[in-house]
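Notes follow the structure.
One protein chain is absent from this view; the other protein chains keep their places.
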Amino acid sequence: MEHYNMNLTLKVWRQQNTRTAGRFETYKVSEVSSEMSFLEMIDVLNERLTSEGKEPIAFDHDCREGICGSCAMYINGRPHGPWHANTTCQLHMRAYKDGDTIVVEPWRANAFPVIKDLMVDRSAFDRIVQAGGYISVNTGNAVDANAVAVEKEKADESFANAMCIACGACVAACKNSSAMLFMSAKVAHLSLLPQGAPERNTRVVNMVAQMDKEGFGSCTFQGACESVCPKEIKITSIARLHGEYLSAGLTSNK
Amino acid sequence: MKWSEFFTSSVGKKFVMGFTGLFLISFLVIHVGLNACIWANDNGVMFNKAAHFMGSMVVIRIMEVGLLAGIFLHAIQGLVLTAQNYKRRSVGYAVPMGNTGSPWYSRWMGLLGTLILLFLILHWYNFWIPSRFTGVEEVFIDNKPYDNLYGLMLLTFSNWWVVIVYVLGCISLAYHLMQGFHAAFKSLGFHNRKYLVVIRNVGNVFSIVVSGAFAMMPISMKLGWVS
Partner (left out) sequence: MLNSKIPPGALENKWNDYKGHVKLVNPSNKRNIEIIIVGTGLAGASAASSLGELGYKVKAFCFQDSPRRAHSIAAQGGINAAKNYQNDGDSVFRLFYDTVKGGDYRAREANVHRLAEVSVSIIDQCVAQGVPFAREYGGLLSNRSFGGTQVQRTFYAAGQTGQQLLIGAYQSLERQVALGNVEMYARHEMLDIVKIDGKARGIIARNLVTGKLERHFGHAVLLCSGGYGNVFYLSTNALGSNVTASWKAHKQGALFGNPCFTQIHPTCIPVSGDHQSKLTLMSESLRNDGRIWVPLKPNDTRKAADIPEDERDYYLERRYPAFGNLVPRDVASRAAKERCDAGYGVGNSKQAVYLDFASSIQRYGQAEVSKRGLSNIDHAGVMALGEEVVKEKYGNLFDMYQKITGENPYETAMRIYPAVHYTMGGLWVDYELMTTVPGLYALGEANFSDHGANRLGASALMQGLADGYFVIPYTVGNYLADQLAVKSIPVDHPAFLQAEKEVSDRINRLMSIQGKQTAESFHKRLGKIMWNKCGMARSEEGLKEAIEEIRALKKEFWSDLRIPGIVEEMNPELDKANRVADFIELGELMCIDALDRNESCGGHFREESQTEEGEAKRDDQDFAYVSAWEFKGEHNWELHKEPLEFEVAKPSQRSYK
């Protein structure tokens, strides 16, 4: 791959904390290498700001290999930037050319309040999992791992859903700020396995109730979430969740 | 799970939307089939008879109440949901996603629905209120009196602006259906990918054919394609 350098204009959302209002700041960054990752480009800018005694841009990041789900930037009108099935940390600067202007915003959703700059509070996801995103088995309770055979197709589909990294891009992309793709991935992961069957009904009911409480919107099946999901979770999982919810709601005795 | 919990949850609300949506779609099938009788080219005899037949059946009269309830439930719930969902993001994006993740009409279902509702009000004023309440001029077929709805249509659609509003209403309906048809099935829990492909395609064809047929009715009358 041919390597090249570029000069860019960045418009970055800066916000001191949750209580204060934010604004865009414009930065010029020069001599950006096409081999840098997007976050490394921000690192370089941050080093400059720090040595000038200014506060660097705060953003969540950790593993930088697309699996921890920390990084969360809305870049030029798309969560995680222009590449398909990608996280912000894996976006590389060869996606841009000299002279480009890049607008960087935090995830926008009332359920994800901005903590600082590009960092948002996604603890609502943890609370949704607390509501039922698990299989209740204490350590030591388990039978032999091969005691229950699981149809390969179902196991694979369960895994495809379990790949969710809880980055929140689905919420950021959704017109309704719905967390349904995230939640349905968890419901599908667990309900496709025989181990998850006993709690199937209570799980979906409680998780939906928690999602509503957290202030996420409902799903209107537009597919924006699916189009930006770094792990390519399918919107059909949401349809599956609807089915699970209906059967739970309509068959309960109370 | 109590009924109240079910119907006030976000998924329960979507269930109502999907269920009423499919119910309204099923009505559209009857409506378009009945109205297609105008193309029998028999000066509206078949159409007026069919309309009379429908209007005089008790079952249909009861269903009509259900239909109205369905429309209002669908409309009110839809508007409430749209407003609620809109409020989930107080600070918007400087650069919106636009059509890169979803077709435009899927994001404007609330607006399309509102346009359809406005159109419906005109439509009721034009046809339903006269036929149910204020009365329609009669016509004799085989020495029996029938409401001359066909004549009312001819009269109504002699006006260009009415024709245009009806065509616009049908376009709104087409886009609303293109999103609503498959989304309704998903809201009811259909998740088999193989069948969803079929549903999506059937939905698209249905949306265009049904809305197109409706749109052709005022056009046909205005341009004198029926006699």
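Letters are used for the chains, namely A and B, taken in the order the chains are written, and counting of residues starts over at 1 for each.
Assume a contact is a pair of C-beta atoms (placed from the backbone, for glycine too) under 8 Å apart; a residue touches a chain by one contact, two chains touch by 3 or more.
Predicted model, so just to flag it, every value in this text is computed and none were measured.
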{"item": "For the chain not depicted, the shown chains it touches", "value": "A"}
{"item": "Residues of subunit A (touch criterion as defined above) contacting the omitted chain", "value": "1, 16-17, 33-37, 39-41, 43-44, 47, 49-51, 53-56, 58, 60-70, 83, 86, 90, 92, 94, 115-116, 119, 121-123, 125-126, 129-131, 133-146, 148-152, 155-156, 158-159, 162-163, 165-166, 189-190, 193, 195-196"}
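Keep in mind that, in the parts below, only the chains that are shown with their structure count from here on.
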{"item": "Subunit A and subunit B, separation of their C-alpha mean positions in angstrom", "value": "37"}
{"item": "Complex contact set, residues of subunit A against subunit B", "value": "11, 24, 74, 76-78, 103, 105, 108-111, 173, 175-178, 205, 208-209, 211-212, 215-225, 227-228, 234-250, 252, 254"}
{"item": "Subunit B - residues contacting subunit A, complex", "value": "1-2, 5-6, 9-15, 81, 84-98, 100-103, 106-107, 109, 179, 182-183, 185-191, 193, 196"}
